[in-house]
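Omission of a single protein chain aside, the complex is shown with its protein chains in their original locations.
Naming follows writing order (A, B and C), and every chain is counted from residue 1.
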């Protein structure tokens, strides 16, 4: 209680501090705390950071500034070369650094961590092993707390995986943490938590509108103690990565079951015969090497039955559980992406001249910057609120606000980045800045994890339900 | 500490509950509290209500539903009749009810209340009088807490004054509470706090761009122990009201002083000879009777020198202090205004048919409703955040976020109301619904208390300052 | 042919010349013509004026500048006074002037004029009378040609009726010209053409969504040689005018006929017993006196059977024919309305200072003006194109482009006027400029003659039909 009260005294708003440059000094935090002590008894809350999260945030910002921004160019260069589908050694070095700094697997929510520990401890007596394992289970943060950190990672496309916080691995780990059995956890979750392997999520299919998961046609047919998989998947992000070892595949085990009981999820070792990676897909010309988005055909792929997750017909249920936090992680990162855009456009506008004035002094620049800032701040608040509702009310009750965040965040980021592009002129379009790539990635997120249209429908339905029965 | 902890346990998000209809049952609140007890130790905060504020909010919603919405039509009718410039007795009755329910002067922040008590107590020994007076000083709420309540009042144009929370009276009372001396407090603040009189704020002038206060031309010239005022003011809202007894006037006492030291504020008894109310102004055809917006000429108006506020040359300083909370009150009310629009448009869309379908089933209705909801929620969060920053960081540090809220709120409300108008067809344009009037009032707020353009400039300047020196 | 070739040589683009100020000198026109003679043989056409239309346009602009803008304030003053529902003598004087200048009834298309002459000449031998009558039949312009002129009238809310070109009279005259018999033409059309009486169109009903005309509930029941009308209508514009003598009413003669054969239109003398004008409606706070928008109840109103138009069950058919040109007239006027807004905002921005700069030098003013101009020009072209298609292809084939113009024009005008309002600050909201009134009138036109949503549906359907059968 005392700890909590102190935390409250010291907490500071997330909003004023802003991108790359600044780390808030501890002194300043304490001073603020004293100023505010008077308001301790006031009820009501707001988005402020606990000292613990503030500490993590400061370390994270520092690592980004000292180690990630400086190597972005080099990582990009490899990813555009002939050796694009290989891993730069720097990346693995940065991962070790992140671990050492206690910035590893920060995305893991306490309850998922708890379940895994429980499953594991039923199996092992070895206390030591557990301690080492505990260190892989993140910092015990709520989704809201992670929001303050995930945002920072969103400032660089290279950052999330350095902290083992990138999609689709986090979503896949989440599935294993929530629904995996001890065997599956040992075989696949542990190396994923360690960052030794990567994973893909094989759900979307080229021939049907996969935003409606009931359309999926890939078949998983039982033959004795195996399943045989046949189908075609695409946009299996991460599957091009040489470290990718496992796919979670969604298919149908029973085409005759009720609509939402036909689907199952199954773990597929990517080296199983019949798994054919056909080609990398591009996103506005980017192939996102070495991560990549693969089209994969599954031709009579034989998988042991124990690889099924949770059981036949539970695929839809898992998909629902998987998406909540994953969607929000994307939104959190988009806030950071937009901050990067803000920072870059201002830097450019105050350092480049045309027609005898700085770009910042031309036309509607200032007015547009202000509008971007307004939209950025309100969207950040919406994302944090959604994270908080997820923590307090759970996936289902929070789904309206999550859907709002999922629509608002990419649209906001695209607006900010588009302005940043315009301010950069032709340079912005090219590979010489991160802007075009950030834009393309953000554009993807108006489609991935449910297109805007599906989320708008969800929001509208909830709105109508609140007022009346149609 | 225990109290606070309990408060935390029980607090509930502001967001899910929504307009007119529902009051949240106490049972439900407790139940939620229990579900959440586990997360007590989590650090970080968010926008949730204390039981105290939740209680006030429930009483407020109930009073609106039982007593205000039902008489809106009747109040409007009088305000459009020949007797438009008189007060409906119902209004005074409702004010008594609000007092009885403890919903009076809720806008008053604790620190302003404290100052007044101090000034008063220096003068009086009469404890009893003080107790009665204390009841006029609101509920000791922070700006954030008031935000949850003020929003509800914004659902009806008639509500704010019923709770003695309407502009410009709140701004004027705030000025008197912060800067008035004992004499001024007794003479003018007390009857205002009691709701016995009303007041106007005479600042804007027709012949100059008054958003830049240094443009003001009205003169306040010292002659012995009087000031003589000469000038023309307009948009002095409330000055048409028969109960209006006093104006706070901004003019120049010294045209040769430094730019921001020329202005002074002075209390003007509205019945002083030379104060000529020329005419009521209209806002998109509405004259907002009986409140009204007056054009007033001041011709050799003689005022005792003791009516000056704070001293000569302090007018600019007072204006700065006056605007912070006042601007936010407008924003809070606009959130409620938008909620009213949401509710009405949905009600209409699910009850009216064209071309064999409900309006809700036509075209882009659902998609547009969802977009309105997203913008409404994010703007609400921005307004609450600004209120919280005002509480925690003060007027000056919070000015950026206040400016954001001041731009975002009316633009959002206008978007929602415009859609509601469209859904109502011709009925929406007429006086038969509250929509056109709410729209006109909201449109005013893109200009009043600083036009959008001025706030955007503030935001942009802060943004640039964060990044670099120009 | 020679005439046409010369016309072509001399014609000049409609686009560059702009609002109130300028009249293009004849000299300039000839000079341009000579410059262009070389391109005579080039095929292809564009929006350029014939000398005839250019002459009319110059006279029209001059009359507006010399006689209409100068009296706007005075007309407004009467319309806001106690005598609001009376006609200012200046208005009738201006009508005589317009007749004398040959600027009367310019809206009448040649084919409608031809039909009326034919009907009339079947009845009369009196050549002289016909000559006088011919002068009432306009200038024999196409819809496209009228577009260049109607636009000019749209710059003032008072102008259209001065030229006998205002709604709903033009629509009602059009109905009588196309569908009226000799009797009806003599009794009602002639005085309307002369500007001696005015008329109303009673279609919209408060209790149903009248944008779907099949919803209409007003009954027209045959009793011997009379019809008995019962029902309630509102938004019967013009019916408050003391000169209004006749209504065209849409009701149902047969509730059991096929959906589009139930409706009939009938002429109703406004002084018939049972026609009760209940009240004027407001648009935002404007009642548009002395014209007005009436709510009218019809209680057992007995009308002679010969007042039916075209015959029972033909109402829907007439409604379709009535709307095409009428809708476009609104669009043409909106172009002029927007030009007025452009002119006023620039005038203001280059004459008013704040923070040491002209408003034109602040923020995004220039960039926003440019965006307004782009939208204004493209919308003007769309309206002219729609008028041209109406001339060349007829009502039905042109309906897609007319629908586009009907959506684009008010939305564009509202955007321009909103910016003009913002530039004018509080003055713009009041009755001291024409802006708020022009805005309110323009807003109406997103609903009147079909709300945006209905037109968007039409456009989308045509689009899909062009590509494939659904």
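The working rule: contacts are C-beta pairs under 8 Å (C-beta built on N, C-alpha and C of every residue); 3 or more make two chains touch, one makes a residue touch a chain.
Everything quoted here is computed from the prediction, not taken from an experiment.
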item	value
Residue, one of C:60, C:144, C:216 or C:413, that touches the chain absent here	C:144
Chain not shown: contacting residue from C:169, C:391 or C:418	C:391
Contact partner of the left-out chain, one of B:366, B:390, B:403 or B:423	B:366
Options C:63, C:202 or C:404, residue touching the unrepresented chain	C:404
Interface with the unshown chain - residue positions in subunit C	1, 3-5, 7-8, 11, 13, 15-16, 18, 21, 36, 39-53, 142, 144-145, 148, 342-343, 346-347, 350, 358, 360, 366-367, 369-371, 373-374, 377-379, 381-382, 384-385, 388-389, 391-393, 397, 400-401, 404, 407-408, 453, 455-461, 463-464, 466-468, 470
Footprint left on subunit A by the chain that the document does not show	204, 206, 209-212, 215, 234-235, 281-287, 352-355, 359, 362-364, 421-422, 425-432, 436-437, 439-440, 443-444, 446-448, 451-453, 456-457
Missing-partner contacts on subunit B, residue numbers	363-364, 366-368
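What we mean here is this: only the chains that are shown with their structure count from here on.
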item	value
Leftover contact groups, counting everything except subunit B	one piece
Whole-Å separation of chain centres (CA-atom averages), subunit A against subunit B	41
Junction residues of subunit B, two or more chains touched	453, 456-457
